[in-house]
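This structure is in structure tokens; I'll ask about it shortly.
And now, chain A:
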Amino acid sequence: MTGTYQPDGTAPPVLEVRDVTVRFAGLTALDGVGFTVEPGSVHALIGPNGAGKSTCFNVLSGVYRATSGSVRFGDAELTGLPPHRVAALGIARTFQNIALSPHLSVRDNLMLGRHRLTRAGFVAAGLRLPSARGEAARHSGRVAEIAAFAGLADLLDCPVGLLPYGVRKRVELARALCVEPRLLLLDEPVAGMNGGERRDMAGLIVAVRESLGISILLVEHDMGMVMRLADTVTVLDFGRRIATGPPERVQDDPEVVRAYLGAAARDSAGDAARGTAREAARETGRDRPRDGATGTAPGVASGGESA
Partner candidate 1 sequence: ASEKATGGAAPSAAGGDGVTTGPGVTADTITVGVMTDMTGPYASFGKTLTQAQQLYFEQLNAAGGVCGRKVELVVRDHGYDPQKAVTAYTEIAPKSAAIAHFIGSPMVMALKSRIETDKLLTIPMAWSTNLLGARAVQVTGTTYDIDMINGVDFLVKEKGLAAGDKIGHLYFEGDYGESALNGSVYAAKKLGLTVVEQKIKPTDQDMSAQVAAFKAAGVKAVLVSVGPRQAASLVGVALAKGMDVPFLGSNSAYSPQLLATPAAPALLKDFYVATGGAPISAPLPAMRKLVSEYQAKYPGEALDSGVSAGYPAAAIVGEALKKACEAKDLTREGILTAHRARGAWDGGYGTTMDFSLIDRPATRATYIVKPDKEAVGGAVIYKEAAVSGLAEEYPVPVG
Partner candidate 2 sequence: MSRTVILRILTGLAAVAAAFAVPFYLDGFWLQAGLFAMSAAVGAIGLNLLTGATGQLSLGHAFFLAVGAYAYVYFGSEPEGELGGLGLPTPAAAVLAVLAAGVAGGLLSPIGGRLKGQYLGIATLALIFFGQHVLFNATPVTGGYNGRAVPPLELFGFAFADSPGLVVLRVPFGALERLWFLGLAVLAGAALFARGVLRGRPGRAMNTIRDHEIAAGVMGVPVARYRAGVFLLSSMYAGLAGVLLALAFQRTVPEYFGMLLSLDYLAMIVIGGLGSVAGAVAGAVFVSLLPQLLTRYSDALPLVSDPGTGGLSPAEAARLLYGVAVVAVVLFLPGGLAGLASRTRAAGRRWFSPGSARRRFSPSSPETTSPESTSPETT
């Protein structure tokens, strides 16, 4: 099969998004957006609701077809590829709204991630050919590893439908890892999580990057997390790119403040960036939109500041 990436040691290629435009009946969700994800870096994509972040993800993963523009991953052109071909290139993603099979066990959900790396078709599986069996054994081994890595080891046989929200989010990440991606797209990985789980997820993401050295494209409204994890930040607003660069610079950008952070947010997020130690990191990690709330809610500011 052509255009299939078989995992090897090598570093991931560059992802280059060049003035991508996406139009839907009546509205332009993305308007000439462009940015570059350096190999092995964590690149954050932020912006107000409806700015086009998920749309961008959908273009990258082949769910939507860009109206114009190009997306190159190494020397492969992604625009126009169907999702499964994109996956074949080693690009995996998680979803903003959990998209797992509730009736399947965690193991099976993860095994689905191995789809592109396995071959067994109807015949092989139906006849239980040795090839299929061996394959299954090998890959379920790896799935177990990844599950353990994501702290799901003892949940492998539990139907996803019975898991709490936070755990499901981790299953999603694990499933994406099972694709053995070179580029990982994470759409709001910690949305709706509580403090502990936020930290846990953040830890996971860092660990992934450290141990696999893959590129990560991250959409997140949790500024603290973004500040801490991202090497580069691209800010979208109404489908346009309004800023890009290292987190510190971006968050001081008045445009960004106006469109996204809101006045008061800057300082606290700033603390985080200036790395007033793990304190702030864990704090923001735990209770995200606080940054936003501070602007309006008296009494919280103190609560936050006193940290």
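Keep in mind that, in the parts below, a contact is a pair of C-beta atoms (placed from the backbone, for glycine too) under 8 Å apart; a residue touches a chain by one contact, two chains touch by 3 or more; residues count from 1.
Basis for inclusion: all candidates are chains of the complex that A comes from, given by their letters.
A quick note: this is a predicted structure, and the numbers were derived from the prediction, not measured.
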> Pick the candidate touching chain A in this complex: 1 or 2?
Replying inline: 2
> What residues on chain A touch candidate 2, complex-wise?
Replying inline: 61-63, 82-84, 86-88, 92-93, 95, 97-108, 111-116, 118, 120-122, 124-128, 132, 135-136, 156-162, 175, 179
